[in-house]
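Note that this complex is displayed minus one protein chain, with the remaining chains in position.
Every chain is named by a letter (A, B and C) in the order it is written, and numbering of its residues begins at 1.
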Amino acid sequence: MFNYTIRRLLFAIPTLLVISFLIFAILDLAPSDPTGNLPLTIPPEVREKIRLSLGLGEPFPIRYLKWLQQFFINEPLNMIEQWFGITIGDSENRLRVQSWATRSPVVDLIVERMPQTLWVVGMSYVVGILIAIPIGVISAYRQYSVFDQVGTFVSMVGFSVPTFFTGLVLIVVFSSTLGWLPSIYDTTHKVTDLSSFWFQVKQMIMPVMVLALFNASQLSRFMRASMLDNLSQDYVRTARAKGLKERAVLLIHVLRNSLIPVVTVIALGIPQIFGGAIITEQIFRVNGLGQLLIIGIQGADIPLVQTLTFIFAVLIVLFNLLADIVYGILDPRIRYE
Amino acid sequence: MVKGGICDGTCVLNAGGFAGAGNSFSQEHNMKKALLCSAVAAGCFAGSALAERGSDGQLNIIYWQAASILNPYLSGGTKDIEASSLVIEPLARYDETGMMVPVLVDEIPTVDNGGVSEDLKSITWTLSEGVKWSDGSALTAADVAFTAAYCLDPEGGCQQASNFTDVESVEAVDDLTVKVSFSVAKPFPYGPFVGSQVPVIQKAQFENCMGAKAPECTEANFGPIGTGPFVVSEFKANDVVTYEANSNYRDEAKPAFGSVVFKGGGDAASAARSVLETGEFDYAWNLQVEPEILSKMASAGKGTVVSAFGTSVERLMVNKTNPDPALGDKRATVEGGAHPFLTDLSVVNALSKAIDRQILVDVGYGDAGQPTCNVLPAPAIYASTANDECLAQDIAAANKLLDDAGWVRGGDGVREKDGVRLSILYQTSTNSVRQATQALVKQWWAEIGVETELRNIDASVFFGGDQSSPDTFQKFFADIEMYTNNFDGTDPENYMANWSCGEIPSPANQWLGDNMPRYCNADYDALVAKMAVTAKLEERAELAKQMNDMLMQEGAMIPLIHRGGVSAHANTLAGVRMNEWDSELWNAADWKRAE
Amino acid sequence: MGKEAILRVDGLSMYFPVYRGVLRKKVGEIKAVDDVSFDITRGETLGLVGESGCGKSTTGRAILKLYDPTAGRIELQGRDITELEGDELRRIRTDMQMIFQDPQACLNPRMTVGSIIAEPLDEHTRLKRRQKRERVRELLDAVGMNPDFENRYPHEFSGGQRQRIGIARALALEPKFIVCDEPIAALDVSIQAQVVNLLEDLQKQHNLTYLFISHDLSMVRHIADRIAVMYLGRLVELAPRQQLYSMPRHPYTKALLSAVPEPDPAREALRERIILKGDVPSPANPPSGCNFSTRCPIAEDKCRREAPAWRKMDGGRFVACHMVQ
Partner (left out) sequence: MSETASSQSTVLEVKDLNTIFRTRDGEVHAVNHVSFSLDTGELLGVVGESGSGKSVTMMSLLKLLPSPPAEIVSGEILFEGKDVLDMSDDELRELRGGEIGFIFQDPMTSLNPVFTVGYQLIEALREHLDISKKEARNRAAELLSKVGIAQPEQRLKDFPHQFSGGMRQRVMIAMALACEPKVLIADEPTTALDVTIQAQILELVRDLRRDQGMGIIWITHDLGVVAGIADRVIVMYGGQIVEHATVEALFKDPQHPYTRALLAAMPSVDAERSERLHSIAGQPPSLNKRPMSCSFAPRCEHAFGRCSEENPPLIETAEGHQVACWLEHPQYMKPPSEMQMRETF
């Protein structure tokens, strides 16, 4: 297992280099211009100067190598410095990956966005899992029962109705009509006491539920399918033939086996948390990583988009590995060598 | 407590009225001004008698485009400029009528008061006494001079550099006096330091951020020290800015709000909802929402929709050169030859006559649009009335024009003459209102026997300057293209100069140039040159109108809509004076809670 | 025998490498097939028996060049095909076909029976549509199915019928030599007989040669002319049917035969069983000396030291055992 992990990590390096090049090249070749969104009153000469000041004058390979250096050397060094409060070398003049729109280090923007994304999107993932697993288990155990039929219908709806629609409906009902919940997420809100905690809960309810419904819909179907798979396995019959209680059969034997693929699916889905939820973040103005990405794309803030996409790629690679390792831990038959 | 601040006597000056001598003003004009002044003064008194700084709590503003940076010199984005306008201020700015008002000076320099030199080559500003930066230090002429140096640094990529065009030097004569010298005579010397896009920044803060280092000063760019009513307390780029009242603001009674939240993100419709329906926010900016939806939201009674008109005009640019792909490198250039039919005035006039501008307004703009037949619709003194005939749609007249010019309908209903078909490629950026407009126009043109192919291009490509892309509006590889343009401030000189022969984009100038129609007329260029040396307002207005009319009559463009800004404020917010000539938040210091 | 050998296998070995560690270094091999030699004459059926995991299927696949053998030489009709690749290999494949164990897993559920059978014809012949259809109907008829079934899908058939379809497909190109890899293992007893009879009939009609791989010793006894017994990747004994069953020489063959239950309680009661102890060792780590030495009831020291040679005995028998004289 250890060897396997090490080997996969080593293999990830060239993979990520290739990905980084592709991301950089594709975004670089895309016909967008950081000055494209500026008011037309800014004359072309000024635009040209702006482009030069953003470093667009240099040839592609140089920019790529610079970005590589900034991303793989400068940013980690900077992070170490910040964590440990030390100074390594010429940290004043070390160039970091700069956003074109904000003229600030991209990584700082991402770090700033992390909390709300993790809170809202991460919480929705957790809530989604907590809803999905029992629903999946019961649906499978009582296949074709009323519960199963209703569950199937609800998850079909949850899965096929886009989040912007559910989000809008919730806002109209709970913010506009009833006025119970805020429609706009306050990212500056700090939890200090019970009432501010309550406010935080209130402002999280709608975005979290919208996403949780979506996640739970997918996951509960998956859980159900996995349970059904295992319910028809021979060992379940063996467990029953041993005289085990139905609850033990279901919750010990079947659930444990059914969770193996589900847990890996959950692990594979975690990078999506970091990708943020673009649409839901927009609707509720959670302004997390998803919204950052979309602003970057709209504003042709290429370094921001490159970095975000690449971090996302890194996470996907890592969580793929993690999912495999988790699989190996949960299923004793799998031993990676 | 009773302290006047900017209300104490000095009065606003008409945006046009300073350059020429006072004698150019009409009696009526002066009357109006006087009335306005007293009204403002009265308002100030009433306000300051009741209010205390920070007593009205928090002001919640929502801009659906979030602020990325608070330094207008590094960002031309309206959202960024407006977010920064609460903190940093110019020497003078425009009010909602387009008139210039002093901010950090006591009076606007003119030739009359000796602030502008007779040869129109320099302007001298005298700062008000006692203005302090929010950190408590005094504002000096050195800060103003530094601001110019900061923007003029060639490596800084200053996005407001055009406001400093022809500036030769900016020097601090003494602590309170700053002199801006131009290399040429400037009949309108109010480019630098007037309007919220050219505010004064603090030398002490930005000293080490010159040129190439400008983007690295994140802390300064995110939290500039200013003289305005508020100071930045927290800035989350592309998300939210929170401000607190500036304790060193020059008017002790202001601002009424103790803090401001400037939230960004989302879309215009939900921003409108948060003010008009849920009441979570006090002010929402730029509500480009379908008129119908907006009026429905407003009926909830929580807020008010306000609009104001500046100089923005949605227009059709008419390509006078031939965009035929067969021309290769010469495509859409003067060398490539004239357009096969858009140089025929009867065609352009017919196209214009066939459009019902009021319907376009109703469908796509509502309160935010008015039909117009001019590319220069405002300020009022510049607005021509010579072309108003186009306001009424007249398909019959349009058909007749084409019939008379010898364009006959072919078998498929498309007119042609000498083998040239009236077939138009009509492009614009991707945007639902624009596509709706395109569809309507196509239908009307079909009625006069003109075939139209529609095309829309992503805005970042269309307006982006990527020279390798064939889809930019500068390259104009189409017959007609549609977009909105305007100019900052109130003086149209530079704007009208856009359509001189030298401004035609071509491969030779990397397609940089503002003359999209590739219109070229020596008479027009002569008018441009004349305006550059004319100081008197009436004469300037006359010249501008002439240029506008010439462009219209020669079919360089077909104006459609005079576009305004639409915003909304909660009914509990008082003091909003919607302004298209400057930041919408220009008078945020005066905003307060309504009783 | 005097007849020509259609297939000659000489020293065939098929090792699968085992990798370990961060750098995937090769640390060992699984000797799935180890130095196997035999030949098959035209029209003959050679039975290949052994327990699961002994390498009999791998042998069949290696002969058909579905794997690249590690060592050894395969000769088909006098031609060395061990090193053939690409087009040449494709051409020779028309002469040798395979019938698989699980007919369900080998038939594409989305293709009609007609197109499944026609697939090899598409690949290797230039028949016209009409001719192809004729041939398909002919083949269905030959395997005892209604030719009108050509438009049905595999799931509409029972296991035995599906195996017939698999046989028809294998026959499409009129091969000379067919590897039957446990063709009846998945079928019910009453159906097994049908399929075996069909295979025998076809053999007579087309002068086919079979390598019949099976773990069912009684069925192999019925169908095969000669039988090779395999244990842990090696052949332990090869003999004509009569000799092998009536007088097995290798202790493993003896144990194997004695373990087969007889459907006759009287004879069952009289039979003397040799019960082997333990399990088959892992092919990744075979014992030294004779592979069977760990379970052999008569093994001596020599067996644990030295691998026995593959010796030719009287009456066409081969055996690999130190203890057999």
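Convention: a contact is a pair of C-beta atoms (placed from the backbone, for glycine too) under 8 Å apart; a residue touches a chain by one contact, two chains touch by 3 or more.
Remember, predicted model here, so these are calculated numbers, not experimental data.
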item	value
Left-out chain, listing which of the shown chains it touches	A, C
Contact with the hidden chain (one of C:Arg8, C:Arg133, C:His215 or C:Arg304)	C:His215
Absent-chain contact - pick from C:Ile63, C:Met98, C:Leu232 or C:Leu276	C:Leu276
Where the missing chain touches chain A, by residue	144, 231-235, 237-246, 248, 253, 256-257, 260, 330-333
Residues belonging to chain C that touch the chain removed from view	51-52, 158, 160-161, 188-194, 196-197, 200, 215, 217-219, 221-222, 241, 245, 255-268, 271, 273, 275-276, 279-280
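As a working rule, only the chains that are shown with their structure count from here on.
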item	value
From chain A, the most remote chain by mean C-alpha position	C
Distance-to-centre winner among chains (Cα means, whole assembly as reference)	A
Approximate Å spacing (C-alpha centroids) for the pair chain A, chain C	53
Chain centre separation (chain B, chain C; CA means) in Å	86
Footprint of chain A on chain C - complex, ascending	19-24
Chain C partner contacts - residues on chain A that touch it in the complex	3, 6-7, 10, 337
Interface residues, chain B side, partner chain A - complex	62, 66, 68-69, 71, 74-78, 154-162, 212, 214-216, 218, 221-222, 234, 236-240, 242, 261, 263-267, 270, 273-274, 277-278, 280-281, 458-466, 468-469, 471, 474, 483-488, 510, 512-514
